[in-house]
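This part shows chain A:
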Amino acid sequence: MTTATEDRPTGPPEGTPGTEPFLSVRDLRVRFATEDGLVKAVDGLSFDLPRGRTLGIVGESGSGKSVTNLAVLGLHDPRVTTVTGDILLDGRELTHAPRRALERLRGNTMSMIFQDSLTALSPYYTVGRQIAEPYRKHTGASRARARRRAVEMLGRVGIPRPERRVDDYPHHFSGGMRQRAMIALALVCDPELLIADEPTTALDVTVQAQILDLLADLQRERGTAIVFVTHDLGVVAGVCDEVLVMYAGRCVERGTVRDILKSPRHPYTWGLLGSLPRMTDDADEPLRPIPGTPPSLLTPPPGCPFHPRCPYRDQVPDDRCRVERPPLAPEGGGRASACHLPDERVRELTPGAVR
Partner candidate 1 sequence: MRLRNSTARTARARCGAALLAATALTLSACSAGGGTGGDTGGGGADGAKASVQSVTLGTAADSVGPATAVAGAHKGGTAYDLEQNGINHLDPAQAYINQEQIIGQLFSRQLTNYRIDPRTGKTTLVGDLATDTGESSDGGRTWTYHLKPGLTWQDGTPITSAQVKYGFERLYASFETAGPQYVQTWLSGQDFRKAYQGPYSGKSLPDSVIATPDNRTIVLHFLAPHPDTPYAMALSGSGPVLPAKDTEAKYDSAPFSDGPYEIADYQPGKQLLLRRNPHWDPRTDPVRDAYPDEWDIELGIAQPGLTERLMQQAGHDKDALALVAPADPTQTPLIATGAQYRSRLVSQYQPFVDVFNINTSRVKDERVRQALMYAFPMRQVQTALGGAPQGDLATDLIGPTVAGFQAADPFGKLAEPNGDPAKAKELLKQAGVTHLKLTYAYADEARWQTVARTLQSAFAKAGIDLQTTAIDSTSYYTLVGKVNNPYDLYRTGWGADWPSASTVIPPTMDGRLIADGDTDYAHLNDPYVNAAIDRVEKITDLSQQAVQWQQLAQYILKNDTPVIPYEYDKYFNVHGDGLGGVTYNSPLGAINPNTVYVK
Partner candidate 2 sequence: MLRFLVRRLLGAVVILALISALTYLLFFTLPSDPALLSCGKNCTPANVALIHHNLGLDKPVPVQYGEYMAGIFTGRRLPLGNCPAPCFGLSFANDAPVWTILSSRYPTTLSLAVGGAAVFLTVGVGLGLVSAWTRGSLFDRLASSVSLMGQSVQIYFIGPLAIYLLVDRLRWLDPGADPDWSHDPAGAVGGLVLPCLVMSVIFWSNYSRQTRSLMIEQLAEEHVRTARAKGMGRGYVFFRYALRGAMGPIVTLFGIDLGSVFGGAIITETTFGLHGLGQLAVAAVTQTDLPLEMGVMLFSSCAIVLFNVVIDASYAFIDPRVRLL
């Protein structure tokens, strides 16, 4: 049983001891220097993830999900980015690790599945070569062995006649197959931490299901820790143990899948859930997308970053939403949310908000 921790810069994760978190992020802050000013893409994020578990990170695009993951892999460009806080992988500090050390970990201990396999795979090299490359680098395998490995991996992700396809170029593959190849690429070195950045968004439902199964099997076999980034709560329900809801570069609510989906506390989460189509919906029930757009991270609104779009801001007395930023309040059981609404109001509202 794992728990997420409070939004305190430091301090050990509470919850059942003994399960050492494999990945532990503390007070992560990522800032970009741009022509127009400083962008706080991630602003004080913390979470833990033990082996064999899956953490879902949800939020609209631009909420800082991908930035967080790139920070974990250390892929940000130091010239324009400042990353502060701690990222501990199996107890090793990554934030200030030397480049070479990170290179040894990437694709090996920790690897990433990128969202758009069309742009994420190089058009210039065969799929096989791209899969074999990290294997050779990290295991020092021979060209031939690496190739056999590539074929094997393609087979495992369910690509028919892999020994033939291995020499094809990405543009010869269909979208789904490319995504599988992308996954094969990420798994080729049996990573212990897998970051899946919306791996299924671009795919149709059947393929999506297959890939999710694939990831599940993998986790069962190797106890891989998975960070699953998506804005699709439907998928979250299927694969995740805990969920972390991000908005404007910060965590606004977190808890177990059950908690978040059954009894969400934060109006933003309500919004997300509200905008989620369900099998149970009757067809004429309209979707209710969250009104407005995500705020500019250049000049984030004062107070609660969500208040400009929050339908309930007036129910909070003396305008606190506009002036005071709500803290991420722990509620035990690893549960936490950042909202000024009093709990009782929340409880009354929830059903209406999510039905």
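Inclusion criterion for the candidates: all candidates are chains of the complex that A comes from, given by their letters.
Observations, loosely collected:
Please note the rule applied: a contact is a pair of C-beta atoms (placed from the backbone, for glycine too) under 8 Å apart; a residue touches a chain by one contact, two chains touch by 3 or more; residues count from 1.
The shown structure was predicted, so the numbers you read here are calculated from the model rather than taken from an experiment.
Every option in 1 or 2 comes from this complex, but the candidate touching chain A is 2. Touching candidate 2 in their complex are the following residues of chain A: 73, 75, 79, 99, 102-108, 111-112, 114, 116, 119-124, 130, 133-134, 137-138, 169, 171, 185.
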